[in-house]
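Coming up: chain A.
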Amino acid sequence: MKNPYIPYLVEILDAWYEAPGDRCIKTFKVTFADPAVWDVWSHRPGQCAMVGIPGVGESMFCVSSSPTEQGYLRFSIMKTGRNTSALHELEAGDRFYVRGPYGNTFPLDEWKGKNIVTIGGGIGQAPLRPVIQYIRDNRDDYGELTVIYGARTSADHCFKQEFEEMNACGDVCCHLSIDVEEEGWPHFVGFVPQLLLEAEPKPDNAIAVTCGPPIMIKFVLQNLEKLGFQPEQVYTTLENRMKCGIGKCGRCNAGPLYVCKDGPVFSYAQLKQVPEAFA
Partner candidate 1 sequence: MADKILKKDKAAEALKELSKFRLFAPAKSDDVVLFRQIEDPAEACLDYANSTVPPKKVVFPQTETLFRFKLGNPELREKNVEEEGTTVIFGLRPCDARAMSIVDNLFSWDYEDPYYLKRRELTTLVGMACVTPPSVNCFCASVGGEPFGTENLDLLLVDMGEEYLVKVLTDKGGKLAETIGSFMENAPEGAAAKAEELAGAAREALSRSIDTSGIEAKLPALWDSPLWKEVSAACLGCGICTYLCPTCHCFDIQDEVEDAEGRRCRMWDSCMFREYTLHASGHNPRPTRKERTRNRISHKYSYFPGKFGVIACVGCGRCVNLCPVNIDILEILGKVVEA
Partner candidate 2 sequence: MAENTRETFEPNIVAFLCNWCSYAGADLAGTSRIHYPSNVKVVRVMCTGRVNPLFVMNALQQGADGVLVSGCHPGDCHYMQGNYYARRRFTLMRRFLEYLGVEPARVRMSWVSASEGSKWKEVVEEVVEGVKAVGPMDQFKRRQLNW
């Protein structure tokens, strides 16, 4: 069996900034240096991978591309610490290391035939992106797709172009927001939980998936309840510090859960049993 601690070398095909600032977000489009890795690598939307540079460290990020996008992986990474800062230095042609994929996935097979609502905030859109992409690539299998997304300012919006495309194509119902009024902003102004109430998705035959800062998730969950969503219909992802990614080091534990193995995807119904999940 392969040593799970040894990462694969990847090469950056393309890299660009999604959002500026101190905590800027950069997206990396990468492929394995050894094409044979593609034969053993298969990830599903929601899964994560350890991304790192030997000599600096590793951190867990969700794979922000859908398996339906062939030939590359995408990671959208916010600059927060030592490892992410080092990653941000890298450009197309540079290399780093990836191991994974880790964790569980959004149960997209179970969701077939349902209406899907994604509610994202800031960098929280990264794990939702593969869900949206996957559904769009298998459009006939799913009902309506509603995408709700907000960030602090219009510049902080990730995946801007893709939202524009989605707005234009018509097969996705797209709701965007920013926190504070800006000149020329044609969409909603306010926080994501408010936008959710505004958009008012119907709970019938629907699944809601939310991802974002903890405070946003807290109010989104409340508002989804108000809209009539049952806890079983609501999914989110958890994030904790991680080191091994393979259920050994214990760091990501939230109560009895290993976020890296049992998660990162959990239904709200599941998390209600684990008080530490919301700590």
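Throughout what follows, a contact is a pair of C-beta atoms (placed from the backbone, for glycine too) under 8 Å apart; a residue touches a chain by one contact, two chains touch by 3 or more; residues count from 1.
Selection criteria: all candidates are chains of the complex that A comes from, given by their letters.
What you are looking at is a predicted structure, and each value in this text was computed from that prediction instead of being measured.
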Options 1 or 2 - which one, within this complex, touches chain A: 1
Candidate 1-facing residues of chain A, complex: 1, 3-7, 9, 33, 54-58, 80-81, 84, 95, 97, 214, 239-241, 243-244, 246-251, 253-256, 261, 275-276, 279
